[in-house]
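Handing you this structure, nothing more for now.
Every protein chain of the complex appears in place save one, which is left out.
For chain A:
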Amino acid sequence: MSPYTKLLTSLSLLLGTTITISSNHWLMAWVGLEINTLAIIPMIAKSHHPRAIEATIKYFLVQATASALLLFSSMANAWSSGQWDITQMTHTTPCLLMTMAIAMKLGLVPFHFWFPEVLQGTSLTTALLLSTLMKLPPLTLLLLTSHSLNPTLLTTMAISSAALGGWMGLNQTQTRKILAFSSISHLGWMAAIILYYPKLTLLTFYLYTILTTTVFLTLNTTKTMNLQTMTIAWTKAPVLSTTLMLTLLSLAGLPPLTGFLPKWLILQELTSQELTPTATIMAMLSLLGLFFYLRLAYHSTITLPPNSTTHMKQWHTNNPTNTIIAPLTSSSLLLLPLSPMILASI
């Protein structure tokens, strides 16, 4: 990709995100979302591979639909209530439609179908952007309107996202699809708590961003796209394989790693809100995720493949490791003891 295109698209991404998260008016929010969509389209289609083009088209169709629906719902609300304030989304049907539009943008069940295929069609770095940065504006809108959302719908979407993310992830061998479904299940957790303690949603999102950035960048170093490549990736970067295992377990939500913190706080808040069945079901469904994360960790680090290697460590690597992995890995493994400080500061 030519540097000018890269510059244009990346700056447009930042612009769109900033416009949305700092807006008061629904139209500005919509503008920001549209800029984001348009900016990321060339990034997805960067490699001109048919699969990438297909991913681009799918992404565009879904996001355009979602933006249109969002605009429609804000207009309907403006018609009924006479104002365009984002936080005053009070009428039920527009609010409902808005929720579903944002769910489509985020990738919550039952609007998630596009997400794995789009992730599969792009490179790992673009997939990272899609999973982290592109989730921020819609999540912000959801946070701003969190007091007027329909609880039943959100809880249904949350539980089914956790469930589907778990079940679908069991049957995948492509790492990008696995990470897509992990993203879907984490979004489910975020959606579960948004009505009761929105700060926890934000916390979950931040920690999820750190974790998933670590994983994506680690995988990008060794260019592992599927499970088979993962078994021999340890020769390229042995230390990274070790930390990858721990990071994956942190994604699964295993104490004493960082990923446990959001799950723990969400379960605690749900229980104190007398939503114990929801909490129990979410906790049980996260076990499914644990299984495929453990399988990834198993294949990457714990076992050796049956094929013999002629050497233990490759002496020549193609690209050097991205140094940002280091602090990210440390954060993704060791932040749990700092949880009081984290809670106080979000």
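Some notes on this structure:
Rule of thumb we're sticking to: a contact is a pair of C-beta atoms (placed from the backbone, for glycine too) under 8 Å apart; a residue touches a chain by one contact, two chains touch by 3 or more; residues count from 1.
The definition used in the following text is that contacts and distances are computed from a predicted model.
Chain not shown in the complex: UniProt lists it as "NADH-ubiquinone oxidoreductase chain 5", one of "Gibberellin receptor GID1C-like", "NADH-ubiquinone oxidoreductase chain 5", "Enoyl reductase (ER) domain-containing protein" or "Nuclear cap-binding protein subunit 2". Of the candidate positions A:L170, A:V239, A:I302 or A:I324, contact with the hidden chain is made by A:L170. Of A:L14, A:L61 or A:L338, it is A:L61 that touches the chain left out of the display.
Of the candidate positions A:L13, A:A52, A:L70 or A:M104, contact with the unshown chain belongs to A:M104. Only one of the listed residues, A:M75, A:L96 or A:L133, touches the absent chain: A:L96. For chain A, the residues touching the absent chain in the complete assembly are 57-58, 61-62, 65, 69, 92-93, 96-97, 100, 104, 110-111, 113-114, 116-117, 150, 152-153, 164, 167-168, 170-171, 288.
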